[in-house]
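Below is one structure, written out as structure tokens; the observations come after it.
One chain of protein is taken out of this complex; the other chains stay put.
Chain nomenclature is as follows: A and B, assigned in order of appearance, with residue numbering initiated at 1 for each chain independently.
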Amino acid sequence: MILDAFVQLGQMMVVLALAPLLAGYVRKLKALLLGRKGPPLLQPYRDLLRLLRKEVVLAHSASWLFRVAPYLIFAATWVAAALVPTFATGLLFSYAADMIAIVALLGSARFMLALAGLDVGTSFGGIGSSREMMIASLAEPAMLMVVFTVALLAGSTQLSTIAAFMQGPGVGLRVSLAMALVALVMVALAENARIPVDNPATHLELTMVHEAMILEYSGRHLAMIELASFVKLLLYLSVIGCVFAPWGIAVSGQGLAAYLGGLAAYAGKLAVGGFLLAVFETAIAKMRVFRVSDFLGAALMLGVLATLLLFVSRIA
Amino acid sequence: MALEVLLWCNAALLAAGAAGLLLARRQGATPLVYGASLCITLVALVAAVVSLLAPGSLGATRVLPVGLPWLGAHFRLDALSAFFLVVINLGGAAASLFALGYGRHEETPGRVLPFYPAFLAGMNLVLIAADAFTFLFAWEFMSLSSWALVMAHHRRPGNAAAGYLYLLMASFGTLALLLAFGLLAGPSGGYAFDAIRQAPPSAGIAAVVLVLALIGAGSKAGLVPLHVWLPLAHPAAPTHVSALMSGVMTKVAVYGFVRIVFDLLGPPAWWWGALVPLVGGITAVMGVLYALMQNDLKRLLAYSTVENVGIIFIGLGLALAFEANEMTGAAALALTAALLHAFNHSLFKSLLFFGAGAVLTSTGERDMERLGGLIHRMPRTAFACLVGAAAISALPPFNGFVSEWLTFQAILLSPALPQWLLKFLVPAVGALLALSAALSGACFVKAFGITFLGRPRTPVASEAVETDRFSLAAMFTLAALCLLAGILPGYFIDALAPVGQALTGANLPRQEQLDWLTIVPIAQSRSSYNGLLLFFFIVLSASVAAEVVHRFASAASRRSDAWDCGFPDSSPATQYSAGSFSQPIRRVFGSVVFRAREEVDLPAPGDGRAARLQVRLRDVPWDVLYAPIARLVGFIAGHLNRLQFLTIRGYLTLVFGALVTLLMVLTVWQ
Partner (left out) sequence: MIAPLALDVAHLFAGGLVLVSFMLLYQDRMTGLINTFALHALVVSLSVAWQAYIQHAPHLYITAAIALGIKAVVIPIALHRIIRRLGIHRTIEPVVGIGLTMLAGIGLIALSIMVMLPITAQAGTLAREDLSFALSVILLGLLMMISRRNAVSQVVGFMSIENGLILAATGAKGMPLVVEISVAFSILVALIVIGIFLFRIRERFETVDIHLLHEHRGEQP
């Protein structure tokens, strides 16, 4: 029991420690693909430390919600990421939340972030919040339809059970899973504010969504929000790895060697995922804002289609 | 025993109404009536909770010698009634507590005080009625007393029209229910519910009764396209009455539907499980899209009620589909999800309406475009409303998420359904449910953000004051219940077990023995959720993070102007307004659903006049369904009006013609 608690705590710490590294890795790869040298791999850690030590500047119209929101956003995202199996399934508290609850936890974080964007009462915050809620109103149902497809196939919404099912022989190559993967990738791009939906490096006001909501944040608050967005990217890659590439995940109770093997497999999956993300972001241009709704609408339709096609395959 | 207590409570409520009528002019009438209502509803609540938790005492019947001479008035307390009595009386108690503070601002207490306890009594009587006559009488009594409350401020613009439309739709709904009960009673005319249960109707009659029940109960609950009265009437009433109408009266309508379809109608046909979820899904999405287009706070909340009623009917329809295919465990799950959502909705909708009432009394404004920055002036109200907004957006760890999660789990059982249409329809309805949940998050970010956050847009908003302690007590009680129902859902699910058992014959597994208070609706390996652990972890992580950061990094902060990309503007008009917040969603969804069109009138450079932006929305059900019917009725009425102005000879000719026609019919019939 105590050992299980330690392993669960270990997963929470792994997630927290690897998240900035993943962001730095993607940034470095993008720079290399564009022919630049790029920032060092550990730069995000340095950025976070620098921000943490700075003084926070609050607008006169900022309320207590503005000051509390970064910690709540970070906490909700971190708890959600800690419940996704990374190197081992079946951890002590993994049954506390299934895929639907994880999607809803990310929704809680987004709710607080959108409110924080409206709190100071500037027009940029409003732009960010309203666009973010429009994107979310399509991305969240698309994500839920992906969850439906996988859950209808695996017979459960628990990620541990899904990972075990996907490693087993009953799966085969299903077109519904391929469609679900494409839809999940589209949603992940939208939710993490990546090209083609939003540019994480932009500071042009009229093109930003995520950056506009956090425009007024500074110091340690900004550090918490940045860390939360790193953790969110890690969460989506972990979900894709756990559901669609579950090979190498240890099962709880198999011992330290299996956990280390799982950790190595997980690091490999993050490396591959980060590489693909960097290549994709470099190859495609950002869409204009109202094309994003078509993009996410297509993801939602793909999710629905994947669910419908489940009933066609493997009929006797 | 509990049934007697409830009957005496209703009598006491009617007496309180009479007292309100007689004492209306006096000083102490308001606290007397609302205080009495509070105590009586609390007694009824305790009686209902006790009987729900001790299912052995349910099933008592009583016949009172009032009403129709050969029928009497039958009253019965079973599990379904007990559950809905808990919902109604909890909402009624909260509204009465709120009204102790809010009612002091009422200009014409004589128009509100007599009808408020009568409204509560009517709702309670519907729930314990055990024959069709008592049911319909109590239903009409409830409608009429709430109509009187809607007309309390009839001189305000729009309220009289709202009351008229409400009366029309309520009568139409009662007519549908009357026909339904008539069909159920059949030619033998047994109107008591027991008699109806013994004689289930044939398949064709059952189908007609289902449609009539859907129309009758659905129009009171707010299903699309019968919802048109709801957003006009609910905001017109005083706030505590709006909360009761939205949070509680719609649940009475849900009770009516459940009673007729699940209890009195016999085994369902499979296509009922296709019609009802589809209607529910469309209602959910349309309701929240309407809500997103509103700038009036109370209207937004009324449309959000429409959305949540849609979600409840999705659950009820799923239960019908599973029941028709004899999957009783799944039916129990879907029914539990729907009823739990009814309970949760009454909690957070009442809370949000109380918040809107507090804002209304503090600022005099309901229009969000004229509010803003109220979190600084009314911090406690803002906190309670934040909890309500998070709960209604189905965010963990609050209660809205639990009932939506259970509905999703029921939807995931759909592959076991044999009919192809159901196999496809149920995931499609699941997509509609997911869409409505995401859109409601956007809606309540708008509602809370524009009203309470940002900078004040008008001087009234910058000078608002906090409300009185009764209103705050009501709001905080409901907020605490929202959190409790979210982190301890197992107890609530167990409390609903007798209802599921009575209506579907099956049960969810007992939740209270599970580790760490997790809920497991079907099987441990399939899905589980633990609200308490999530809440604990979130609070722990946030506190630890805050503590670590403040201790080891920096805790310094200072106030300054907003950054605003280097162009801070001191005018609060430059911040986002309610209309601009919903513009992206209006453009994506509204251009299709409401034919939303924006017209911009920009003056030429150098012309000093203001620019104008006009947004046009068309209400499709109104234009397609109601307006033509109203025109037709007006046309016919206009022509029939000529009957008023005939001469004496004309009237005699009519009588003569009728007599001759009847004699001819008699001849032919022989």
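As a convention for this text, contacts are C-beta pairs under 8 Å (C-beta built on N, C-alpha and C of every residue); 3 or more make two chains touch, one makes a residue touch a chain.
If you're wondering where the values come from, they're calculated on a predicted model, not measured in any experiment.
Enquirer: Which of these, B:L53, B:L175, B:A203 or B:L421, touches the one chain of the complex that we don't see?
Expert: Touches the omitted chain: B:L421.
Enquirer: Specify the residue from the set A:V68, A:L92 or A:A178 that touches the hidden chain.
Expert: A:A178
Enquirer: Check the options A:A258, A:L276 or A:M301 and report the residue that touches the missing chain.
Expert: Only one listed residue reaches the unshown chain, and that is A:M301.
Enquirer: Go through chain B and note every residue touching the omitted chain.
Expert: 420-421, 424, 428, 588, 591-592
Enquirer: Over the whole complex, note the residues of chain A touching the chain we left out.
Expert: Chain A touches the chain not shown through residues 172-176, 178-179, 182, 293-294, 297-298, 301-302, 304-305, 308-309, 311-316.
Please note the rule applied: only the chains that are shown with their structure count from here on.
Enquirer: Please tell me the distance, in whole Å, between the geometric centres of chain A and chain B computed from their C-alpha atoms.
Expert: The computed centroid separation for chain A versus chain B comes out at 35 Å.
Enquirer: Tell me, which parts of chain B touch chain A in their complex?
Expert: So the residues of chain B in touch with chain A come to 372-373, 375-376, 379, 386, 390, 393-396, 401, 405, 408-409, 411-412, 414-415, 420, 423-424, 427-428, 430-431, 434-435, 437-439, 441-442, 445-446, 448-450, 453-455, 516, 518, 524-530, 533-534, 537-539, 541-543, 545-546, 549-550, 553-554, 556-565, 568, 572, 574-576, 580-585, 587-588.
Enquirer: For chain A, which residues count as touching chain B in their complex?
Expert: Checking each residue of chain A against chain B gives 52-61, 63-65, 67, 71-72, 74-76, 78-79, 82, 93, 95-98, 100-101, 104-105, 107-108, 110-111, 114-115, 118-127, 129-131, 133-134, 136-141, 144-145, 148, 151-152, 155-158, 161, 205, 215-216, 218-220, 223-224, 289-290, 293, 300, 303-304, 307-308, 310-311.
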